[in-house]
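Provided herewith is a single structure, encoded as structure tokens, for subsequent inquiry.
All protein chains but one are shown at their positions in the complex.
Moving on to chain A:
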Amino acid sequence: MNIYGIRAIYRFEMARTFRTIWESIAAPVLTTSLYFIVFGKAIGSRMGDIDSVSYGAFIIPGLVMLSLLNESISNASFGIYMPKWAGTIYELLSAPVSWAEALLGYVGAAATKSVMLGLLILGTARLFVPYEIAHPWWMIAFLLLTAVTFSLFGFIIGLWADSFQKLQVIPMLVVTPLTFLGGAFYSINMLPPLWQKITLFNPVVYLISGFRWSFYGIADVNVATSIGMTFGFLIICLTFVWWVFKTGYKIRN
């Protein structure tokens, strides 16, 4: 295994984060703080508790997931798209680096950044709303699993995209709506019966539900199903990336 290669990619990507610290960390933290001020304090104070959890505390897992998904996708897609765009990808393609090693470097760095950000948002939330974490290890596990899975998904978007517009289109038109409709701000039990069934087709529902369970022990769907769905998506993404590197799709042809 090319350990030095993995380390070089990982460090390169992390250095990029710290070079653009304002965009990478500060902006999502600020945006999430605004959510807490608006939904947690201003509107939340007029909302009743959901399953005995105050509305301000209820939305914390959803908001962390919202940022985690967007940042994981954005970090990883940008990380692999930039070398493609700048032409520097020639070096990665000509290096003795396997697809798994490239993934460990790029996706590892993107997931690290997302987890750092998720923890930072949790810290920021503490300034606005008091909350407890019922299952802290499960919370960390969900955070890691989601960060890795969606960084992989972002990596695929970065491989597929051939313009900056395409890089944005899936996060903006697919992921953000799915997150908003995935129970970030409400329990799916609050929906009409038909929509409760339809919303189960939204994979983000399982992520937010499982993550919220790790905080408050309440879940919209079974926790095991949440974990299973996330692993399923992870395996689909891994298979696709393996196929891309095996066939050279979009990168070696």
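Rule of thumb we're sticking to: contacts are C-beta pairs under 8 Å (C-beta built on N, C-alpha and C of every residue); 3 or more make two chains touch, one makes a residue touch a chain; residues count from 1.
To be clear about the criterion, contacts and distances are computed from a predicted model.
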Discussion item. Name the omitted chain as UniProt records it, choosing among "Twin-arginine translocation signal domain-containing protein", "Transmembrane protein", "Stage V sporulation protein AD" or "ABC transporter ATP-binding protein".
Written reply: "ABC transporter ATP-binding protein"
Worksheet entry | Which of A:F12, A:W160 or A:F180 contacts the chain that the document leaves out | A:F12
Fill in: Of A:M14, A:V29, A:A95 or A:V223, the residue in touch with the unshown chain
A:A95
Discussion item. For the chain left out of this view, which of A:A86, A:L194 or A:A224 touches it?
Written reply: A:A86
Worksheet item: What chain A residues would touch the chain not displayed?
Response: 2, 4-5, 7-9, 11-12, 15-16, 19, 86-88, 90-98, 248, 252-253
